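Questions regarding the structure given below will be posed in turn.
A single protein chain has been omitted from the complex, and every remaining protein chain is retained in its original position.
Chain nomenclature is as follows: A, B and C, assigned in order of appearance, with residue numbering initiated at 1 for each chain independently.
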Amino acid sequence: MINKQISSPAEAVADIFDGATVMVGGFGEAGSPIELIHALIDQGATNLTLVNNNTGTGEVGLAALIKAGRVSKMICSFPRTANSTVFPKLYHSGKTKLELVPQGTLAERIRAGGAGIPAFYTATSFGTPLAEGKEVRTIDGRDYVLEYGLTADFTLIKGIVADTYGNVIYNKTARNFAPVMAMAGKVTIAQAATILHPGGLDPEIIITPGIFVNRVVHVENPEYESELVLSGATYPS
Amino acid sequence: MINKQISSPAEAVADIFDGATVMVGGFGEAGSPIELIHALIDQGATNLTLVNNNTGTGEVGLAALIKAGRVSKMICSFPRTANSTVFPKLYHSGKTKLELVPQGTLAERIRAGGAGIPAFYTATSFGTPLAEGKEVRTIDGRDYVLEYGLTADFTLIKGIVADTYGNVIYNKTARNFAPVMAMAGKVTIAQAATILHPGGLDPEIIITPGIFVNRVVHVENPEYESELVLSGATYPS
Amino acid sequence: MTTEQEVIGRTREQMAERVAQDIPDGSYVNLGIGIPELIAHYVPEGREFIYHTENGLLGMGPSPEVGGGEPELINAGKRRVTAISGACYFHHADSFAMIRGGHIDLCVLGALQVAENGDLANWSTGGADAIPAVGGAMDLVAGVKTIYVITQHNTKDGQPKLVERCSFPLTGVNVVSRIYTDLAVIEVSEKGFQLVELSPGVSFEYVQERTGAKLLPIPSK
Partner (left out) sequence: MTTEQEVIGRTREQMAERVAQDIPDGSYVNLGIGIPELIAHYVPEGREFIYHTENGLLGMGPSPEVGGGEPELINAGKRRVTAISGACYFHHADSFAMIRGGHIDLCVLGALQVAENGDLANWSTGGADAIPAVGGAMDLVAGVKTIYVITQHNTKDGQPKLVERCSFPLTGVNVVSRIYTDLAVIEVSEKGFQLVELSPGVSFEYVQERTGAKLLPIPSK
């Protein structure tokens, strides 16, 4: 019978392997699954390709994972956030590679990956350095760039409420990349502050259908990046 | 100031022009905006290209519009529903053309049109008669067909609740094509049984953001195709 | 071909029950219209399947009582259904993202013809007069991880549905994994039709005679 609840973040991320591609939900701190990321730091997997819009701030969450040297490649749109010091150092040392993708193209590539669309055309980036080396095509008189779908071995996301079927809803702008990353992950792991039995969520308001989520884990009082950074926290502490 | 409410279905569809491409929400009778379709019949626009998954049943709603001779081309996936007699006759007489599109490709083409994606690749239909004449490409060892985005001059949909900003929610499986068609219509017209002031809908549960909807019209007790057909109704009666 | 086939082998219900035995617990399943729908009546004890209907519902439940239900809670066959606890609704593009993106574990479809290379024809007999209608069949066979076919072994006219090459227009190329008929369970292998199981009381020769391609016998262990 179906029950996707896992007892702890540690158990939920236990099988993430060296060299895996991992999508991590969140735009800045909104929607960042910090407890799952910290569990991944503890777990030790390395040589990861990480997909997130940013590169984290301070030395917690995403930035802590990068600082720990576990990330060999970042795929993101904006690695240069204020208070983001960890990634620049590794980038300049050549230890972490960067694939810079326009934010909307990133979101669409992830959705495409999850939706079985191997490639699509977009006007975004045409004629710019980010289109260099990419196939272009004129359709109805406008120029477009060919972009490919993106999938991941694992996706880590943060919901506000989930059920044991894996249905998830989010909190305000914490939704951001999570629904498309959930689609694109071979194994999608969602932390949520509340976990209900099936039927606990109105079927009309579910944002991520359970079919896209493999594991749910209860994190009752998730930390926020800005508060951790403000308190001077680092991970591991 | 923003108030998208229009006083009647007749006024809402008044500017649909001869030769327009019109997307109509609904899968079978679920989500069919019958009152808007009937207003369109009264309005008289002709030579329409109609996009809907089906071709209606009986002689009401979509089928009535087709029977009235207003539709020169249907773009749909399944024109052969039980109790669907109107379309077959016009098809065989050559009066109405048919572009047959696999259901998922139809949905994705409409979404692409609304999302500014001019074209995408899909495995669906590769090697079948529906891929004849289409560009194909092998990506990572699998064969795909190139499909193009689809947009419309007008989209008619049926919600259950809307607000005057154009935000819409739906009833169960009446949702179907409406959210993507709303995106793909230059002018999207939504009928809804209840229309609220902005703020009346929880921002977390809105399915179609108001930016995709140009007009909302109040239809308090919408008719259902199956009930009309059962009662022997025709339109115009 | 005689009317023997009416009484030999599995009934439609037994075919559906047989398919259900092969569906792992926790599977997300899309059932085609017709015989495939019967499978939902035979979920084995201790297993739970979640049914997807491509018109926007995951967690489809049984049909409502006759005369009951709602006009806007329907399945892909446009018949009224119910929703289970834990169900959710979504739009068509999301629904086919589930299909095309490989998220549905299993789809069971009917067939006009299945070829020994796994090609499926189930949407059109190619007749000039027929109005073509494809629905979601091509999306399902292209996107769902595992495609099972459930079908009578032969047409009403006694023609084989399992053939060397499909003569009807294809739904998909090399997509079928297994075929469940009244007479046998057959796997589509790299070498062709591999017999997995004969229906009770049916002989290999009986099935081979009614199959339009070579049938590989069950390997001796």
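Definition applied: a contact is a pair of C-beta atoms (placed from the backbone, for glycine too) under 8 Å apart; a residue touches a chain by one contact, two chains touch by 3 or more.
Just so we're clear, the structure is a prediction, and the values are computed from it rather than from any experiment.
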Please identify which of the visible chains the hidden chain touches across the whole complex.
A, B
Touching the hidden chain, out of A:Ile2, A:Ala68 or A:Leu98, is A:Leu98
Of the candidates B:Glu135, B:Glu204 or B:Glu220, the residue in contact with the absent chain is B:Glu204
Answer key for B:Ile117, B:Ala131 or B:Ile157 versus the chain not shown reads B:Ile117
Touch rule applied to chain A and the missing chain gives residues 27-31, 53, 77-81, 87-88, 91-92, 98, 100-108, 110-111, 122-130, 143, 170-180, 207, 224-227
If the missing chain were put back, which residues of chain B would it touch?
1-2, 111, 113-117, 163-165, 167, 183, 197-199, 201, 203-204, 206, 209-212
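Definition applied: only the chains that are shown with their structure count from here on.
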Which two chains have the most C-beta pairs in contact?
B-C
Tell me, please, which chain's centre (mean of its C-alpha atoms) is farthest from the centre of chain B?
A
For chain B versus chain C, what separation do you get between their C-alpha means, in angstrom?
29
Multi-chain contact sites of chain B, meaning residues that touch two or more partners
108, 122-123, 170, 172
Flagged in chain C as touching 2+ other chains are 83, 89-90, 93, 96, 99-100, 142-143
